[in-house]
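The structure under discussion is supplied below as structure tokens; questions concerning it will follow.
The complex appears here without one of its protein chains, the remainder shown in place.
To keep things simple, chains are lettered A, B and C as they appear, and every chain counts its residues starting from 1.
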């Protein structure tokens, strides 16, 4: 079978022919129909990302090994299942949960494999979906699709799930005010999810009027362009001077987080999600005095993916596919994403 | 009645004779038997405390008004109750919950008056217990004492409750490791509480061997002197290289919090409690990547004080009274506290 | 001022002229604009309701004292406030939270006054809204209205809040199946709320096709007429043979609850809400073996009413006013309700 692999960071991915795996035990082999191209695939390709104070964090220091087939937003058709698999058969259309753990750590024991002590995520620590076929370690990681198409479903496994998890971590009520920072892919799904399961007052902040208009269309009550107005002042005005009950920051940069903390109400929750990088100076006394919580949110749980797919099947959230590439065009897809040419989600159709 | 009042910050408190209040409606008048002398009384007396980057935060900017009778750790005997009070009568021995809110904000509505939007705490925003009598706005803020003496109970309302709330916010399980930073008054109560309601692995860090020995005696499994050994390395060794599941920091200074974040396990909770001041540089990406939570914890809820008094009555926690002062000696008591001469708790017996 | 009062059970209410109260302290006087006529007002009027095994539970044995002005679904305009009230002024339009507790019990301490040990609910244990004016014990029990009209808001305080609390107690997720038994006033609000804050699969069961059609229109995914088909079989079929994850029973009669337990999935939650009466034979071993929960749900919390009003202001839920009566027509209103002539909600406009 064909697979697009990173052999060495910063070098073009190579399309190679590798052996098609044979599923055993609880494993399942998936014929990949759609594989989303995500920003963190760029991090893998570049070999790392920016840390605090100008440092560079190498993915290989975090356990990634090359050569690697990337791709963690994978939907496809069950090709074959291992001898212990029940309730799933060839031809079933499925979305793959990629945030697999070692199954042994305290997080895995309670179903939070995404924050496992020894992660084995598909497309990161194991081979992923930039390939014709994908071997999934257990049928339990597959969510069946009903009406959703594979390419509509693919990005739910990463950007959708990350947004869902962040909205849940914000723990917001209808009478509260939620600020969403960043109206990109995650932010726009976040708006739809916050509307459909919290029905709180939603304020979206971004620098781009076009994205803000889209946020408004998808359910935001108020939008704030932080280029043209002070977001702290704006949020205070929209909340009777009280501030936001929760802020989900899909950017998580120095410039946004320092504002987030200012616009937060007493008892407020800040949910940093983005991996932009940098650092802030955090005043320590204000954390207990204002009873603030900062809750790091990383991807999401397998169980939440079942909820999310249900919501997508119901039409509550919509993902936007902007561009399709063949497996042979994978380097082009990554280049275009890097250059900011992709609006919405690029999909590889192997 | 006699009351010791701060007329102006930094000037000696004046013992004055003011009118003994008359309780109406749900109010109760308490004859003060014991009034604890707390570090935050020093902040009131000095007019403020250190903020980030060498700044000084004035308590008057936070709503405090002088003249004021300080004192928020108050136990005594019910002298008289208002006409609407049931179930409480003259002669009942009680501990007073001082963290009173406006009763109207979202926090008050769910019983978290301690983190009210418009706090009216006794001894801070209203007159407190450095006096012969105290008017309590509602009988609901009184917890009856059984075997506990007033002076044993007094500090439960502040340091005891703060420690209890912090332990609950750490949300720790028996198979997890809890680090307590600071083995002063709060830390030592924290150790006893963590032992009695979580039974987790408890590691205490301090600079003072005598305090650490006391922590060990009260239930700590391990003690670490951060002057003589690297606390991060020590905690990692005591946790099979994994790190702490939760850290409660009763100091909350730049030097401690930067270590706390390093010693925290993936998914770990940091609970900053202390009001030492300063700031840290917080690397942003690590918060979501490591799924860390920072949970500010400030004093505690009325409902928790009922639990805490039950635990104290049961002998599970013990407070240490080191010194007693008459009301006339209040300036001396504050001076000695400021100079670090008080070990355990000083009590004013009006 | 005029008030309609029950002097003795089963006798017509008397319209009397009583002294208009004067608000003191935190109290507020409300000019009543709309007062909902609820089934439990009938229980008061009849002096009690059916208990287990044909018994009759007298409301006077549960602490009700006559003469009494009933009415607990009250919206109106602030006429005057006590001297301690801030943030509320004459002319403000408000909904009244009637489920007031003694403020002292463990439930009250955490904001669950509706399940207080010594309830003092308005219109039940204290005078209510069948009058020109209502004295509310504290301004904290008032929720300000924005666009909502008083008569649209009134029933939120009882049927709306009860439905909201039940939906929260069912603790349901998008990928789960929720059964709502009874498509009357509460059931129809329950459907709308479940749709707007859970987005789960909603199945509604009733005996009346017209009500079921309304349920479908308001958000039910499936409707089942239990007169024409076996509800247990129907629910199993709609859930791949697994059963309901939660059942909210707004009827709570022997005939419905015995079916509820059968249609419940392993780990399912049954939330009995209705006060129809009767009893069932409960097999004991099945409760632990199937890990079932039965969660009694009674009215709701003050804090939840703020959420609910926000949802109603947002247009998420709609209440149906079918008929309006003057205060003088109160006996006619109760008679019509008793005879089943009221569809939706009857409102008294004093």
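Operating definition for what follows: a residue touches a chain if its C-beta (ideal position, glycine included) is under 8 Å from a C-beta of that chain, and two chains touch if they have at least 3 such contacts.
None of these values were measured; they are calculated from a predicted model.
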Omitted chain touches shown chains A, B, C
Answer key for A:139, A:246 or A:333 versus the chain not shown reads A:139
The listed residue (C:69, C:192, C:297 or C:319) that touches the chain absent from the view is C:297
Which of B:54, B:174 or B:241 touches the missing chain? It is B:174
In the whole complex, of A:109, A:149 or A:324, the residue touching the missing chain would be A:109
Where chain A meets the left-out chain, the residues are 25-26, 86-87, 102-104, 106, 108-111, 138-140, 301-303, 306
The missing chain sits against chain C at residues 49-53, 57, 106-107, 112, 115, 117, 175-176, 242, 252-254, 257, 266-267, 272-298
Residue list for chain B contacting the dropped chain reads 173-175, 196-199, 201, 306-311, 314, 316
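Definition applied: only the chains that are shown with their structure count from here on.
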So, in whole Å, the Cα centroid of chain B is separated from that of chain C by 41
Residues of chain A that touch two or more other chains sit at 175
